[in-house]
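Working notes, structure below.
Of the protein chains in this complex, one is absent; all others appear in place.
This part shows subunit A:
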């Protein structure tokens, strides 16, 4: 029983030079409550797959089904956290979340404000609710974006390189923050995340989808991560399984490992 089903997905764009195929033959079934990472090099179509799930793009082939219903456009059943936060700079933190809740939810104004308040408290930003996004740090902006996606209470949470722009320390905290929210929701929110950070993928996910390089990229391999939860950042890195998985992923994603490898390429 899969919750989110991607079948033979192909997405292409028309260009003056003809059809450009971004991704093809993508098949993936995701169970409810799973955390899936999509990993690959820049330009391999990670965001394209994400946009297809989000309904921002219409597949040119195959389909994406959520709960046995074909996805035809964006909807409140999927919450998206964009790569660059995408907060509206002229609105306060509270308004940014409220506008999303107000557009999506069907309840009274008072209830909507309560939802906003609850979600702001969840990411520890309630005391900053009247600030504008320009007054926040990168990590805080990302927390607002996450709170906004959670506030509409979606079944699926789509994170598009959510921590890419953050420094290493903030990144670590934010990863924990996401897991905390996932646990708070009794682990029944399905999370699909794009990343190019192997450690991040291993720390957070149940399965890691490795993509081939584009154009026309396909799934190279799906790696299962059986590390026990809750995971401890310091402890899991010592586990043999972690080391094995990390090496495997490194091999899948890289073909040059040292300067010598590079030199050999030049000599040819």
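Convention: a residue touches a chain if its C-beta (ideal position, glycine included) is under 8 Å from a C-beta of that chain, and two chains touch if they have at least 3 such contacts; residues count from 1.
Keep this in mind: contacts and distances are computed from a predicted model.
Peer 1: If you had to name the missing chain as UniProt does, which of "3-isopropylmalate dehydratase small subunit", "Lipid II isoglutaminyl synthase (glutamine-hydrolyzing) subunit MurT", "Carbon-phosphorus lyase complex subunit PhnI" or "Nitrate ABC transporter permease" would it be?
Peer 2: According to UniProt, the chain not displayed is called "Nitrate ABC transporter permease".
Peer 1: Of A:33, A:76 or A:139, which one is in contact with the hidden chain?
Peer 2: Of the listed residues, the one touching the omitted chain is A:76.
Peer 1: Which residue, A:6, A:152 or A:223, contacts the hidden chain when the whole complex is considered?
Peer 2: A:152
Peer 1: Residue by residue, what part of subunit A touches the chain that was omitted?
Peer 2: Interface with the chain not displayed, on the subunit A side: 54, 56, 74-76, 78-80, 82, 84, 86, 88-91, 99-100, 102-104, 132, 134-135, 148, 152.
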